[in-house]
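Here the complex is missing a single protein chain, while all its other protein chains stay put.
Order as written gives the chain letters A and B; numbering starts at 1 within each chain.
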Amino acid sequence: MTAGDPETGPGFPGDRRASGGLGAMSGPPVSRVAFMVTCLGDLFYPEVGVRIVRLLRGLGVTVEFPAGQTCCGMPLFNSGYHADATDVARRTIALFKDAEAVVVPSGSCAFMVKHEYPSLFTDPAERRDADALAAKTWELSQFLVRGLGRTRFRSEIRGRIAYHDSCHLLRGLHESESPRAILRSLEGAEFVELPASDECCGFGGSFSVRLPEVSTAILDRKLKNLEASGADCLVACDAGCLMQMRGGLGRRGSRLRALHLAEVLAPNE
Amino acid sequence: MSEPELATPFRERTGRALGDRFLQQALDIATTKFIVLRREAFENLPEGDRLRDRAREIKEATLQQLDRHLDRLIDEIERRGGHVHFATTAEEARAIVLGIARRTGARTAVKAKSMATEEIHLNEALEAAGVAPIETDLGEYIIQLAHERPSHIIAPAIHKTRGQVAELFARELRRPGLSDDPEILTRVAREELREKFLAADLGITGANFAVAETGSVVLVTNEGNGRMSTSLPRVHIAVMGVEKVIPSMTDLVVFLAILARSATGQRLSVYTTLVQGPKRAAELEGPDEFHLVLLDNGRIPQIAGPLREALSCLRCGACLNVCPVYRQIGGHAYGYTYPGPIGILLTAMLNGPTSVKDLAHASSLCGACADACPVRIDIPRMLVTLRKEVNEQRIAPWTERVAFTILGKVLTRPALYRLARSFGRIAQRPFARDGAIRRVPLAFGEWTRSRDLPAVAPRTFQEQWAELERERAR
Partner (left out) sequence: MTTRAQFLDRIRAEMGKTRGSFPSRVSERPARPVEAADIIRRQLAERWPDTLERFRTEFERVGGVFHRVATASDIPRAVGAIARERDARDLVAWHAAGIGADVEAGLVSEGLAVRAVSLGATDAERRELRAASATAALGLTGVDLAIAEMGTMVLRSGAGRPRSTSLLPPCHVAVFDPSVLVESLEQAGVFLEAWHAEGGDWGAMINFITGPSRTADIELTLTRGVHGPKEVHAVFVEGGLRG
């Protein structure tokens, strides 16, 4: 394990305070990571994964991709099917056992691995393995800024970019600064704050199909804020939010785009 | 007791709320305002986080010795000439209050906002027994005149316009041609209720806290109706959940520092009233009798249950205001006494897991509630726990349970995962265009009615990995 320890669990029950600051984690730089593509990333947004791999390689990081990946199991966990979720977690933990560090393109999946996995196991050995995976797993923006210490990036995107704080990244992993630092650094693009950027987009996994009308009403609020921001493009660090927001923009025939962070970063160097 | 709203399925109730344009506007304005006021209040309190941690710790520490603190509270109240009653169920609580009303020959009761008496449906019981209950919080009064239920824990009538209130007052209070100026409407309510306060036999209140060491019941209000109800009638009855006890005055001020800030953004509500038993001999005013009804009603089993954390709730309403679901559907759609994220947990506590079969899913698990909660209750975690319980007790529909079991199999077997991927590609063919799906049948139809669905990519990431590996080699 060469990576600095990413942020671990809350110290206090229910403590989901977002932390400020941009301190890079201590420890020697990470040179080798395993990429956890996630189910949505694999099936629907493969181009995001491809860009991440090229971006990381451009930064001198060796990227591995353990075969046989499926999903972190969050859909099962959040709907209360914990035995099934545990089976999925057990598999994922085994797949990434040998990785030095794990990079995940979605805040929610990273949260699942870092915070929910350990809670699923009572067997001490299994719990230890879950804790080990939790400790070496990074959400992408956190990895770039806090793991690699990089805050300057290039982009092919021009115009105004707004950022949507996905719930699990913001309130689960207490991260609001890393993605903003990256976006602010982009030359040729202007970062604008999205009004109420910390409010949910209405996705919520199975919530989006159990209560589709409510889910869409929440999405409407988000898209209204996007329009008010004057941004040309909305960036998020979560495939679930992107699926929801792209789905809404597409249906409205909007010219605005919702993109994953990796899609606005040019692989270089 | 039955809840009238529950005859309609939950999803239909949410649809009705979403279609109510005024409600949508009212919710948006109210919740946004509360969010801003709360944020400003805590920005001005550097020690806010520390106080919240302390408050939560006090609640937990009190629960760990709940018997001892309650014992002390009871002793202190009795020492001051008050009476303490014990209600295991809502029915028992109602019977206790009715017994006191009957013995004291009471005909009218003024009530100061109390979720606990809503929870036990006390008003219906009082009416049936010939005691007229009068809600005195302005919002509650409006709701009572309209024969409705509160839609927010601290702002019960946020779903009503001034015009609707004016019409209601004109009709119910026989004051035709009443202006819709809130100032005038408030004055009318003051006049009407002032008479009731001066004539009432019973004052019935809830309690925000009870301080064990001093035997004090603490009421926090802005209007002064809590003071009226505890100063003017000859009998005061407070109905309170057992979890409201705190050890000392030193603990009390910690809670006071965060309660109003979380609820309304005030540093302190206008009135914080500490009641220590019936009036003393030397006092000219105050009730001759003081009664505290300690309420279980599903709370005690949660001391060691999965909803233990919810016993720390202060009923401030902050989690309602920040909840994206509450902000869209308002309080009535939930169908029970306590709305919003914490309301789902309290409903489960009071009525069992079957009652939250649908409600447990009325959350995107965004965590805004836990973030806003002054005592940092991890509401999302407990919602997930409730969902688990609903599945394990087979309350969830079997179709859903089968679907998730299949999903579990697919996600643990790469071969099945690949098979599902191929199946998806075939199934989406008639619907997909330019990588998006605009309409599909079955469960995903719920998605595509209002949103495009991404199509399974022609080449998934896993299918591209070998190529990416070669790219590196070059």
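The rule is simple: contacts are C-beta pairs under 8 Å (C-beta built on N, C-alpha and C of every residue); 3 or more make two chains touch, one makes a residue touch a chain.
Everything numeric here is computed off the predicted structure, so don't read it as measured data.
Participant: Which candidate, B:A106, B:V131, B:A257 or B:L383, sits in contact with the chain we can't see?
Facilitator: B:A257
Participant: Determine which one of B:L18, B:A90, B:L193 or B:L407 touches the chain that has been left out.
Facilitator: Touching the chain that is not displayed is residue B:L193.
Participant: Which one, B:R162, B:R459 or B:R472, makes contact with the chain that was left out?
Facilitator: B:R162
Participant: Where the complex has a chain not shown, which of B:A282, B:A415 or B:L442 is the residue touching it?
Facilitator: That would be B:A282, which touches the missing chain.
Participant: Which residue numbers on subunit B touch the omitted chain?
Facilitator: 26, 29-30, 33, 54, 57-58, 60-67, 70-71, 74, 80, 84-88, 92, 95-96, 136-139, 142, 155-158, 160-162, 165, 182-183, 185-187, 189-190, 193-194, 197-198, 213-214, 216, 222-225, 227-228, 230-232, 242, 246-254, 256-257, 264, 266-286, 290, 294, 296, 300-301, 303-304, 308-309
Heads up, the rule we're going with is that only the chains that are shown with their structure count from here on.
Participant: Using Cα averages as centroids, what's the distance between subunit A and subunit B in whole Å?
Facilitator: One centre to the other, that is 32 Å.
Participant: For subunit A, which residues are in contact with subunit B within the complex?
Facilitator: Residue list for subunit A touching subunit B: 12-18, 37, 39, 41-47, 49-50, 53-54, 57, 63, 65, 67-71, 73, 75-85, 87-88, 91, 167-168, 171-172, 198-200, 202-219, 221, 243-244, 246-248, 250-251.
Participant: Which residues of subunit B touch subunit A in the complex?
Facilitator: Checking each residue of subunit B against subunit A gives 11, 14-15, 18, 49, 53, 56, 309, 324-325, 327-329, 360-368, 370-371, 373, 375-379, 381, 384-392, 396, 404-405, 407-408, 410-412, 414, 417, 421, 424, 436, 438, 443-444, 446-447, 449-457, 459-465, 468-469, 471-472.
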